[in-house]
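One structure is given below, encoded as structure tokens.
The block that comes next holds chain A.
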Amino acid sequence: MAEKIKKRRTKKESLLLNMGPSHPAMHGTIRIMLELDGEKVLNSEVEIGYLHRGFEKTCENKTYFQVLPYTDRLNYVSPLINNTGYVMTIEKMLGIEIPERAKYIRTIMCEISRICDHLTCLAAMAMETGAFTVFLYMIKAREFLWDVLEQTTGARMTTSYIRIGGIKSDFPENYKQLIGKAVEETRKVLKDCHGLLTKNKIFLNRTRGVAVVSKEDAISYGFTGPCLRASGVYYDVRKAHPYLVYDQLDFEIPLGENGDNYDRYFVRMLEMEQSLRIIEQAVEKMPRGAIEIKNIEEILEPYKAIQSARVKRPTQNIKLSPNLEGTEKEKYPYILTDDKKYIIPPKEDTYTTITGLISHFKFFMKNHGIRPPKGEVYFSVEGANGELGFYIISDGTDKPYRLHLRAPCFHIMSALEMMIKGGYVADIIPTFGSINMIGGELDR
Partner candidate 1 sequence: MERETRKMKESKTIKILKEKFPKDILKFSAPFGDETLLIKKDSLIKIMKFLKENPELGYSLLLDITCVDYLGEKPRFELIYHIYSFRLNHRLRIKTRIDEKNPITESVISLWKNANWLEREVYDMFGIKFKNHPDLRRILMYDEFEGYPLRKDYPLRKRQPRLPGLE
Partner candidate 2 sequence: MSLKFSPQIEKEINKIIKNYPQKQSALLSILHLAQKEFGYISEEVERLVAQILDIKPIRVREVVTFYTMFHQRPVGKYHIKVCRNISCSINGAEELIDYISEKLGIKVGETTPDKKFTLSVVECLGACEHAPCMQVNSEYYGNLDKKKIDLILERLNNDIND
């Protein structure tokens, strides 16, 4: 009898459904062909590449410095981590050591970005499961974090802030206050969101036991980051291969148990709290920089300085344009390496001295600039989605011969077919949300 039913079932036509790429839950860049039995997913085929913007090829035609904005737009939710990853890869090639303060600032920026990323990911996940308010709360918190970024880097999202040899500019003077406020607001929002989602029966129902990825599967699919940790594997680049100052800070790596959507959600929630801890510690521990030591008097307009430098080098301090704030000469040693070959000289020097001007030109001219030695290098940082690795081959010119990105969510996405198989159509959405697909990073 049962067999008969089975036979009849197999004869039954299944429903083919096309999801995306312009589907509200597919973030505009994924297409899933579903084979459905009612609402159950029998089979699926994930198609990506709708946001393939030729990142790797383009970078082969740009100088190492010009690649920076492109890295911003990989994982556009946490651009600063991408920046850091790329820049540290180049630094590994060049063998530069950067000042301690710059390391701390990078760490803080990375963690802020990580929080932004997790917030956005969970916000999207919540929105797609219907909890619209949570989405708005989380984005609200992100706005406060972005304020810190804007004040420091001069842009809200695509900051191009981390530079080869250090960072673009020092913190503004009121940074402690700014960061404090952002942290406080984020905490508040996290509390609200915990209340709205974490124990909510509907949310639990939707996510618990859905799209379970076992430890073995997770490793076999090359998971890294929160998704791997949700499956219970202890691996975090920040702990395994500590970079920046992560080995000097006290934080924990939250682990999940089941590897289901809920764990992925919860691990992210906990990670955000850890990141907040890291930020607070780093702000405390950060070595003092010029902004804290000296009060810099601003006297001379840059153009006046340039004019007078034609005759005689002016001795007053120069008031830089607002865009260049934080890069005053006094601040330079705290935020940038002392190897002059790889950094833009301080603007004061460029404006008033021939040596500065030459360095400046050397940095910017095509076929000059940063030219790492020949060879290949792989370096990875803990991105918000997992191990974000850059593989760069240099042929000794000022352009990378090959630049490859190990995109964490590419690997995770490749498991999506497996994860949604046997589930319901509605499960696709939180599953998809929980793996935090970012088109820019996935398709590159």
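Simple rule for what comes next: a contact is a pair of C-beta atoms (placed from the backbone, for glycine too) under 8 Å apart; a residue touches a chain by one contact, two chains touch by 3 or more; residues count from 1.
Candidates were picked such that all candidates are chains of the complex that A comes from, given by their letters.
What you see is a predicted model; the values in this text were computed from it and never measured.
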Original post:
All of 1 or 2 belong to the same complex as chain A; which of them touches it?
Top reply: 1
Subject >> chain A to candidate 1 touching residues, read off their complex >> reply: 48-49, 52, 54, 56-58, 60-61, 92-93, 217, 219-222, 224, 233, 235, 240-241, 375-378, 380, 387, 389, 391, 393, 401-402, 404, 406, 410-411, 413-415, 418, 443-444
